[in-house]
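Take a look at the following structure, please.
Every protein chain except one is present and positioned as in the full complex.
All chains are identified by letter, namely A, B and C, in their written order; residue positions are counted from 1 within each chain.
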Amino acid sequence: MPGRSNETARRIAMLRDMARIRAFEQEAVAAMRSGEAPGVVHPSIGQEGVAVGVCSNLKRADRITSTHRGHGHAIAKGADARAMMLELHGRAGGSCGGKGGSMHIADFAVGMLGANGVVGAGIPIACGAAQAIRLTKEDAIVACFFGDGAVNRGPFLEGMNWAALYRLPVLFVCEDNGFAAFTRNSAVTAGGGPAVRAEACGVPATAVNGEDALAVDAAASELVARIRGGAGPQFLHAKCYRWEGHTGTDVAAYRPAEEAAAARERDCIRRLAAVLEAEGVPGAEIASIEAQAVAEMQGHRGAAMVAPWPDPGAAFSDVQDAGAPA
Amino acid sequence: MPGRSNETARRIAMLRDMARIRAFEQEAVAAMRSGEAPGVVHPSIGQEGVAVGVCSNLKRADRITSTHRGHGHAIAKGADARAMMLELHGRAGGSCGGKGGSMHIADFAVGMLGANGVVGAGIPIACGAAQAIRLTKEDAIVACFFGDGAVNRGPFLEGMNWAALYRLPVLFVCEDNGFAAFTRNSAVTAGGGPAVRAEACGVPATAVNGEDALAVDAAASELVARIRGGAGPQFLHAKCYRWEGHTGTDVAAYRPAEEAAAARERDCIRRLAAVLEAEGVPGAEIASIEAQAVAEMQGHRGAAMVAPWPDPGAAFSDVQDAGAPA
Amino acid sequence: MTRMTFAEAARRALAEEMRRDPLVWALGEDLVQGGIFGQYKGLVEEFGTERIVSTPISESTIMGAGLGAALCGTRPIVEMRIADFTLCAMDELVSQIAKVRYMFGGQGRASLVVRMPQGMWRNSAAQHSQCLEAWLTHIPGLVVVAPGTPADAAGLLKSAIRSDDPVVLMEPKNLWTAEGEVADDAAPIPFGVARHAASGDAATVVTWSACVPVVEQGARECGIACDVFDLRSLWPWDEAAVVTSVRRTGRLLVVHEAVTVSGFGAEVVARVVEAVGTGGLRAVERLGAARAPVPFSPPLENAMRITPARVAEAIRRVAGA
Partner (left out) sequence: MTRMTFAEAARRALAEEMRRDPLVWALGEDLVQGGIFGQYKGLVEEFGTERIVSTPISESTIMGAGLGAALCGTRPIVEMRIADFTLCAMDELVSQIAKVRYMFGGQGRASLVVRMPQGMWRNSAAQHSQCLEAWLTHIPGLVVVAPGTPADAAGLLKSAIRSDDPVVLMEPKNLWTAEGEVADDAAPIPFGVARHAASGDAATVVTWSACVPVVEQGARECGIACDVFDLRSLWPWDEAAVVTSVRRTGRLLVVHEAVTVSGFGAEVVARVVEAVGTGGLRAVERLGAARAPVPFSPPLENAMRITPARVAEAIRRVAGA
């Protein structure tokens, strides 16, 4: 569009990715509920602004580590959404050939080093990735996503200390959606919270409203610049809310319905859309971006439903070279 | 002695225990070096003021958990020193029947729940002990000793959060002797240190000069009173110095000799003795306390050298009831 | 006798034990919410948050606190959520709990239960499907229990709670919703006594945990009369029953969900060979998983799965050898 600023174009791209994440997960949850997709999915619906706000500041060479709730991180980092949907359906052509499923989505081609089924496990991995990047003099950084529940696991402390000690190029992103599975995380967490803990270990922390994608973007931009400048690890504490249950089947009976309803009112996508509209982007354009996102993901789901299953023999490949299963 | 205050008597008792710990460990190191005692010992010589300063505020019913460097904690808690020396020599009648050795000294009869060969492992154990005490409505607290190296292990964070969350009656005591094995701990620890980390998790922290037994005593007295009063866990950060190498055979080549020499000048035993002398306790009495301590421990060592070995069959007992080794 | 699910049988048994002994309590993630399989449902209402404790995601401390609590006279149930997460608490289980009695010369005991639901369930993939029972049988100090029916879930949980030894209880995730008859005030079931699930002379078939119904069905389907044993506990295990049977049948098949290589089946085979002597043996086979992680996709997972058909085939092979 003539006269549209780079900044606006960038924001539109952010909106597009957020809409794509939401559409992806809505299809994924539906596919899981209907039984088309096996296993469980952990949707990040409502949290899209964190993934996109952070990843819009990353280059392809940068790496991310993710969690059990990792679809958003992957899509925001540029992972192939069709391959992801195939993976969730356990089909040939899936990101991991059907071996991983939702909890192990990875796309190494774009630096997405993997979702993880173990809370907090990505933290040490991110530290080591950054150490290797330093050793090989690669021009890249690592963003490490984890939930508020992970700050109660030992590797959190170890990793913060480690990254600060070696001044590693890592952006730690705590997606604080208030819950750890069925438990309100504040009921099992003492002290001043994730940021205070990170700072105690020597990692400077910044708090941000995770429901405001532009705020996340601005904070991440600043922190990423510092990290690229050699300032060592930085910590971003993003408050947000998990709209859905812990998994696609959890009805989240452990919290008042109004609380979730209120969070839906604060929708990060609508919020960004409103900014764009105020900047002069036509509502129709926004609607069309969202519609395209839905169409894309429905297409992927449709493709996934009819895609071939992997060859059963694949169950025994990619284990190891020496001593591989016969 | 007529006119001697309770306070002075208590301080003399502290001095006696400190002298006993030092004498015990000097004998233990000598026995290890000569080969009379098998395995390795980790002496706490120079750090006696922390163990005694803390444990003088504990009752018999109170529990402690300890570390690989645990002789001082055990003696200060009232453990049987002769049984300990027998244990270090691997003899029948040792605290653990010869099965544990120096790294697993325990004396449950006085609430000493065990030294531990795994750095930081006592922290979760102390938390659970306090939880049980709460559940059974026992009138007791738990003191949990660990080194500065332990603050870089995951269980440190988990345990601090846990104790703060459940407001458990635990006194955490970080004996910060500056080294983790052969590495200066500051070289591998980022951020503001143990106390800052504890506070970040919700455990209030107090710093004390661990080379001043009376300062430790005063601080512990205050913190123990708070804990008994229901204030929840407290953290005591005691700076001190490890006079000897990491083990009885380590010559500590990784640090300047002057540094250790300076620490020896700050001897916590001489410091307490000077206070007592200033309070009017005759130097001869102090000398005699120290001489008695040496005589006691030499006696234990002599006894240990000639004590019978445990029956080899004991290697297979006390494993488990169901499915015990045949 | 009432028909109920495995989860309900376990839940009831735990409630009965908690009523019987005020020193029994449970700690783990989401317990106040009933646990992820409903095996703690409603307990917080009866026993309160001092005895049904929801914890942070701190496996090392869940396990280590269990030990501390046992050393101070209570009888904790340590809930690991799923067995794989025990990997985050192995030092506490193996170097602390299992050894505390021994290394302190009998001064203290870790009288506690570690519950760790294990195995394949709903395409959970590599990090949520492991069966590591063989590991724990290798660790002195531990009792290892692996029930395969609702009745055993109840009876063995009771024994585990009353045991003065630390007991690792591996519930098969895939059987939480399986139904069976359970006695109303189920008696504790002693460790080391196999359930003789079927009788026959053609072969001795040994299994446990999630494979129990699979093996029972496979044995029925192939129509060859075998001695089928559900070991129920792996340490101690009912060597006597198995050896006696093999002396008669001369043929041994061990079936388990875990990886075959260095699985507990290897120990069963080795002990039987040592006890029976090679002269008395005609055929020996282990049926377990290939040495590969558990994949996500159904056809891949199925390729790793022990099915009644594979059991039937194996029985035919062993019986016919």
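Going forward, a residue touches a chain if its C-beta (ideal position, glycine included) is under 8 Å from a C-beta of that chain, and two chains touch if they have at least 3 such contacts.
The shown structure was predicted, so the numbers you read here are calculated from the model rather than taken from an experiment.
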{"item": "Which displayed chains the unshown chain touches", "value": "A, B, C"}
{"item": "Selected residue (touches chain absent from view) among B:99, B:239, B:271 or B:301", "value": "B:99"}
{"item": "Options B:53, B:70, B:90 or B:159, residue touching the unrepresented chain", "value": "B:90"}
{"item": "Touching the absent chain when the full complex is considered, from B:150, B:195, B:208 or B:263", "value": "B:150"}
{"item": "Contact with the hidden chain (one of C:141, C:155 or C:213)", "value": "C:141"}
{"item": "Residue, one of C:84, C:152, C:216 or C:257, that touches the chain absent here", "value": "C:84"}
{"item": "In subunit B, positions touching the absent partner", "value": "38-40, 87, 90-91, 94, 96, 98-101, 103-104, 116-120, 149-150, 152-154, 180-183, 187-189, 254, 309-310, 312-316, 319, 323, 325-326"}
{"item": "Touching residues on subunit A - with respect to the absent chain", "value": "63, 65, 94-100, 104, 106-109, 113-114, 116-118, 121, 123-136, 138, 142, 154-155, 158-159, 161-162, 165-166, 317-323, 325"}
{"item": "Contacts of subunit C with the absent chain, listed as residue ranges", "value": "84-85, 87-88, 90-91, 94-95, 98-99, 102-103, 125-127, 130, 132, 134-135, 137-141, 235, 258-259, 261-267, 269-270, 273-274, 278-279, 281-286, 290-293, 295-296"}
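By definition in this document, only the chains that are shown with their structure count from here on.
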{"item": "Chain whose averaged C-alpha position falls nearest the assembly-wide average", "value": "C"}
{"item": "Interface ranked first by C-beta contact pairs", "value": "B-C"}
{"item": "Farthest-lying chain, centroid of Cα atoms versus that of subunit A", "value": "B"}
{"item": "Interchain centroid distance [CA atoms averaged], subunit A/subunit C, Å", "value": "36"}
{"item": "Whole-Å gap between the CA centroids of subunit A and subunit B", "value": "46"}
{"item": "For subunit A, residues that touch 2 or more chains besides their own", "value": "152-154, 188-189"}
{"item": "Sequence positions of subunit C contacting 2 or more other chains", "value": "55-56, 58, 60"}
